[in-house]
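Input: one structure, supplied below.
A single protein chain has been omitted; all remaining protein chains appear in their positions.
Order of writing sets the chain letters: A, B and C. Residues in each chain are counted from 1.
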């Protein structure tokens, strides 16, 4: 199994369990070692009365991309802390894409950057800090 | 109208429009000048297969409390950036409570702290940075 | 020894070693369990040509207050991550005061808030995340 195949296998196991991401309508577009891309259309139940997406759903998409990226080496890893900067609103019907990349790993810690876009527009920049907690997703 | 009545009136206007917070099952428990408390039960569609809440929903609750607190003076105000530290997991059926308090206002900017709890347990600490964008919620 | 006496004893040991804080002209005003207050005058070598303090020195004062607060229980503890919001400039000759308070401790982790003021003016709001690394400052 190559590292990227391993990343995909870990993602399948996580995804099967991740009711929340499924119910929000996320799609797992790509996973490889240290990286993951997910997309999600903004539904009407994710917006306020003006059709603007609630920041919680933008965060949730970024957070899921972060989770798949930081678990891609088959070490169970959790989010410790995250920050997000909102740079443009998202609207009902928009397809949001969150691309997570690994910035730095040290000891059991990791730093991941996630950019959330809608077409050419950057909607948010997210940074997550992870910590490996022991255990694996799959036996190999 | 007292400042706290004004805060409540602004919250009513915002709430009527806030489909997302309503659909997540949030309840607006308290609003006053610079502060707001919301609660939300963790539903099964907010969890992964092990019954643990997705961080996005914990963030969303904190973000809504932040929004009601920073808009409580009848100045339209948006979230610029937020950070969250997760200190304990939440589980299906937990009632989460997010209490937002104002830490500092300067110029058009504000800093708000939101603590998310489940009973005596602190689930997350959130800090939001807001910016007033002009305009009011209600005429007065 | 009371918890606050212990906090003071830990601070004395740390201070004796902390050449950097001493050379920046910091003074340790107060230490107790989970809290510390330090002050520092802004010297001309801490400013730019317009007499405004470099953000690094404002951060350094807050970071030192954070360090004394999070080490006040005689467990060796380090800074993992910090964020700072600058709300007003500081100037040459200003006496800055940084007051650190404990917000939350969970497992080996802690969250501390530090407010940096000059008189009535809030200059910066800092939040630090700590991690205990094992070992003690003093035998007791």
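Definition applied: a residue touches a chain if its C-beta (ideal position, glycine included) is under 8 Å from a C-beta of that chain, and two chains touch if they have at least 3 such contacts.
Everything numeric in this text was worked out from a predicted model, so none of it was measured.
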Option from C:3, C:55, C:93 or C:119 whose C-beta touches the chain left out: C:55
Contact with the hidden chain (one of C:8, C:86 or C:106): C:86
Footprint left on chain A by the chain that the document does not show: 83, 85, 87-88, 103-104, 106, 109, 111, 113, 122, 125, 127, 129
Hidden partner interface residues of chain B, rising order: 80-81, 83, 109, 129
Chain C residues touching the omitted chain (full complex): 14, 16-21, 23-24, 44-50, 53-57, 59-61, 63-64, 78-86
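Quick note on the criterion: only the chains that are shown with their structure count from here on.
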Chain closest to the middle, measuring from C-alpha centroids that were averaged per chain: B
Distance from the mean Cα position of chain B to that of chain A, given in whole angstrom: 22
Chain A and chain C, separation of their C-alpha mean positions in angstrom: 34
Multi-partner residues of chain B (each touching 2 or more other chains): 83, 85
